[in-house]
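Accompanying notes for the structure given below.
Missing here is one protein chain; the remaining ones are kept as they sit in the complex.
For clarity, chains are labelled A, B and C in written order, and residue numbers in each chain start from 1.
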Amino acid sequence: MSSAQIRREVSAWLQENWSPQRSLREWRDVLIDGGWAAPHWPEEYFVRGFTLEQAQTVADVFEEMGAVGAAQVGPRRLASETILAHGTDDQKERFLRPILSGEHSWCQLFSEPGSGSDLAGASTRAERRGDVWILNGQKVWNTSAHHADFGILLARSDWDQPKHQGLSYYLLDMRQPGVEVRPLQQMNGHQSFNEVFLTNAEVPARDLLGGEGNGWAVATTTLSFERRGFSRRPRPDVPEVERSGPIYAEFEKELETANEPYTWYPQREGRVDLVFQRARAQGALREPAVRQEMARLFGLALGARLASEAAEAKRRAGTTQIIPEGSIGKLAASVIARQANHVHTMISGVDALLTGPESAENGVIAEVLVSTPAISIAGGTDEIQRNIIAERVLGMPKGHRYDRGPFRDIRRN
Amino acid sequence: MSSAQIRREVSAWLQENWSPQRSLREWRDVLIDGGWAAPHWPEEYFVRGFTLEQAQTVADVFEEMGAVGAAQVGPRRLASETILAHGTDDQKERFLRPILSGEHSWCQLFSEPGSGSDLAGASTRAERRGDVWILNGQKVWNTSAHHADFGILLARSDWDQPKHQGLSYYLLDMRQPGVEVRPLQQMNGHQSFNEVFLTNAEVPARDLLGGEGNGWAVATTTLSFERRGFSRRPRPDVPEVERSGPIYAEFEKELETANEPYTWYPQREGRVDLVFQRARAQGALREPAVRQEMARLFGLALGARLASEAAEAKRRAGTTQIIPEGSIGKLAASVIARQANHVHTMISGVDALLTGPESAENGVIAEVLVSTPAISIAGGTDEIQRNIIAERVLGMPKGHRYDRGPFRDIRRN
Amino acid sequence: MQSSFSQEQVLFREIVSNTLRELSPMDSVRGHLDSALGYDPEVWRRLTSESDLAGTHIPETLGGAGLGDVELGIVAEEMGRTLYTGPFFSSAAMAGTALIEAPEGPLRDETLGRIASGELLATLVTGDLADLSSIEGLRIDAAGALRGEAPLVVDAARADRWIVLAEDQGEAVLVAVDRGAEGVVETRRQSLDPTRRLGRLRFDGAVCAPVGPLDRTSLERLSDRLCVALAHEMIGGARQLLESTVEYTKQRVQFGRPIGSFQGLKHRCADLLMELELAAAVVHHAARVLDGAGGDAWTPSLAKAMASDVYIECAKAGIQLRGGIGFTWEDDTHLWYKRAKSSEVLFGAAHVHRERAIQRMEAAQ
Partner (left out) sequence: MQSSFSQEQVLFREIVSNTLRELSPMDSVRGHLDSALGYDPEVWRRLTSESDLAGTHIPETLGGAGLGDVELGIVAEEMGRTLYTGPFFSSAAMAGTALIEAPEGPLRDETLGRIASGELLATLVTGDLADLSSIEGLRIDAAGALRGEAPLVVDAARADRWIVLAEDQGEAVLVAVDRGAEGVVETRRQSLDPTRRLGRLRFDGAVCAPVGPLDRTSLERLSDRLCVALAHEMIGGARQLLESTVEYTKQRVQFGRPIGSFQGLKHRCADLLMELELAAAVVHHAARVLDGAGGDAWTPSLAKAMASDVYIECAKAGIQLRGGIGFTWEDDTHLWYKRAKSSEVLFGAAHVHRERAIQRMEAAQ
């Protein structure tokens, strides 16, 4: 279907169905039943099998008309896409709709204290007892876990298999006694993550996803969507139409809850957008050394934006497969954030000694200075990205692996 | 013996024996018989068993009185120190004196096209036939090989031993039909090195040094002296006394021949000494961006000088053992040379387009621009230095080795 | 991770790339380094008369292909990849673009036509090769003759006609001086980069033919366009170097393993690829901006600065990762290294362009 056709069809449908006077729940039912909640999903699940580019057109029309879409932000999209790819019909039936409607929120339970870069080294223990899997272990870096209804979880179900083959993937009900969530404070003062302690937590056998021992393959699907930004917060665009009506308040609240862990993410990226105005206001535009570093920064940022636009275009036109060039963009984001930190420091001079609401830009600059270190760690460290680029893009040979053989014999902390 | 005592003794001896009217050969015989040719050598070999610090005092007195010392520059010193450490009495008798006298010049035959960073991977073949070792293979990066009388050579005498255990170390007569020397041109136009092709070249069994299969240990001795600068050219100090007399002409000629391969070495180090005057002359002192890079350069250069002075003091007081901190200095020299290249380029601007006698500083700047890449390769690449620093100074764990087991089974080019 | 080129542009690149690889392989480049011309005239003939490359961005009405800065960039990039040493850059890019920026007129149009066909070689002569928007050093005297010195002229000795940027009563003008004109002293200069020939020209009241004035906008545009063309050449060279270096690390075995399996080398190559992709994205974007796609006036300078930095980094890595062999004359790597060094300073070094980019941003605010 052409872009123009889609526009016509969506507009017509919204003209007929959209009303900001409905409750969010009501509207989402209409939306899902109407087939416009996730237009890139296959047709048997509410929807249309659109390409991502076509789906973007749909989203654009929603945006233009001020219509609220499906619940999308946060880890729930990683869950829904993974269930869609690997789930049984029963799982899809039970889980997908409440995700789109916003009824269920989800979290991701992959990382552990002992397996950070090495996700496949997870050692949370999963043991089958009858119709139930019993889980014991600790997860960490779990965004939104404190209000999540469910979690996608990677655990080791077989210790005698090699590392990647002894994992299974579970859909965990977070509302149970064996699951304890504790907030984790970062160096910038935010508490965006949690630790999750599992003590005989239970997962019904039917909520194993993708089959026993197949956890790594399923997790790879999740990770590919994560790399492609499916858990990213929606950008805070200024709405193009006036928004009034009860539904917006509900929607804003949903967004706010989901986005709360991400409020410092723009600072993590370095706030390049603030550099020029800050330099002018602080008189740093008169300092040639600062100008040099600004130019470096703007060049990198422009290059990264252009390169990611090109990659995005490629993705939209194409499939859902991992594009290894994504690692180049991820690595570039780290370089840019570090350079932005450096430039903001130069611009601020001794004002960089301060933090809090009375410091520059209402504390935003200070938050940049203590947040950029996260970007080169979260979602795959710079080191991992460099490995991917070297091995998968440049085709350089892999080194020796120390983690072969039965998992129980592999050295670990 | 205290420094003052040494000064008195050397001065008295020189007063009595030194004369610039003698021929170089005559004088060196007096010098060697007098025991002042290599004062840090043990007493049974002409000399006094001085520490390196004491030997430096002797050299200082020679310098002050304008007296010519033993032949020292170039690879011959590596040969003499290694023979002294590992040689039989017969070898010491035959080889040491002609080295001190300047009669024999030497070259080093270690590197091969297939073993650069991995020196112990040498695959030049040494086979014993009766009283003679037959050598076949190719060596490369052989300074002064084109006029050398002898070479110190590392070759593989046993292919069934592990890499480091199958090597032997030979004293090769270069003046024989099986040795062919070809000059090798570098990217800066100089021909400081040679390739040496060995086709059934012969070494008498008595000129195996340090025993069969012991070549790596012997080579390590040579390398430790090389790292400590024993093959370095003497610095071009202005002589402190007037030098006239026939011996000086002979000595200068000896020096010139030996130093010829090293004329571009100061350029390889980046010629930091020329930066400030060049910046002033070219008007680059008015460019703040250039000043920033100059300050970085001067800071690094000052730090390296101070650190190496401290290390030098440590060495002189101590033993001949390898100081791993030497790798820090070597790595720093690379960083400094690269930064100096960068700064000279900024200072020169479009004048950096030129080379040759009509270009800046009579071509010296252009030579800097095309010579600094050598410093991070020659004598152990930056990568090797970083490994040494990480493993031996910081104690970080080694990675997997791929070159264990019989040498013939190890992968190589 | 290429930026978005049109189908036609992708095809154009493929043709140019294949042509250059076929006609001007590395042994041909090296074979002509020390020849009188410095390039193979037969290859140049085929590149111009068969492939029409010299007219890439020259208007169709004058016999060119009428393409834009994107296509000029594609040609320059592929020539940077193959280290082409012929007079394309001096004649088509430098003199050609200067003439394109000048007002239409018989001398301009005739010269452009003959540049496009390859029958005439020209080059751009300026008093300051570090800043193409400067008109210092060369001036038109009261009698209408040319005076002054151009200390550095790319391909001075190859040109049949020198297109000279000079000052005439405070204004910038373009004039043409034909080889053989009186009052011209030409000296060959020794170039650090053996693939880029240089000369000096002194004009002592040389007879010159006026081409036309260049206003401030045209002058800056000329500078921008040539910086962007050169930046393309540079990223082409950088990409070739990175690819060949990575390939070398896969083949070269030390310590019983390909050196490309050492993580230290992997990470360095990964960083270089990232830097290259960002630089290439900006360079390609800069050409689109010049071609009228709109965009920010600071992109040409950012492009030149980023291309400089990444080219020299790739060149240093190219030598370093090859070890000793990379430092020999016999190996080709040093030729790219020297091209990287000469490109680094030509039309202004990276720090000059970074400063200029910020000036443009200030002006735009």
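Observations, loosely collected:
Definition applied: a residue touches a chain if its C-beta (ideal position, glycine included) is under 8 Å from a C-beta of that chain, and two chains touch if they have at least 3 such contacts.
Model, not experiment: these values are computed from the prediction.
For the chain left out of this panel, the touching residue among A:Ser19, A:Ser117, A:Gln277 or A:Asn362 is A:Ser117. Set against the missing chain, the residues B:Met294, B:Ile375 or B:Ile410 yield one that touches it, B:Met294.
Annotation: of B:Gly130, B:Pro177, B:Pro357 or B:Pro397, B:Pro397 touches the absent chain (contact as defined above).
Touch with the chain omitted from the figure is made, among A:Trp13, A:Phe62, A:Trp106 or A:Trp141, by A:Trp141.
Residue positions on subunit A in contact with the hidden chain: 111, 113-118, 121, 140-141, 184-187, 189, 287, 289-290, 338, 345-346, 348-350, 352-356, 358-359, 366, 369-370, 373-374, 376-378, 381-383, 386, 401-404, 410-413, in rising order.
The set of subunit C residues touching the chain not shown comprises 262-264, 266-267. Residues of subunit B that touch the chain left out of view are 276, 280, 285, 288, 291-292, 294-296, 298-300, 302-304, 306-307, 309-311, 313, 325, 328, 331-332, 335, 383, 385-387, 389-391, 393-399.
As a working rule, only the chains that are shown with their structure count from here on.
In terms of Cα centroid distance from the overall Cα mean, chain C ranks first. Computed centre separation for the pair subunit A/subunit C is 44 angstrom, with centres defined by C-alpha atoms.
Chain centres here are Cα averages; for subunit A and subunit B they lie 57 Å apart. Among all residues of subunit C, those that touch two or more other chains are 257, 262, 265, 351, 354-355.
With touch defined as above, residues shared between interfaces to two or more other chains in subunit B number as follows: 289, 402.
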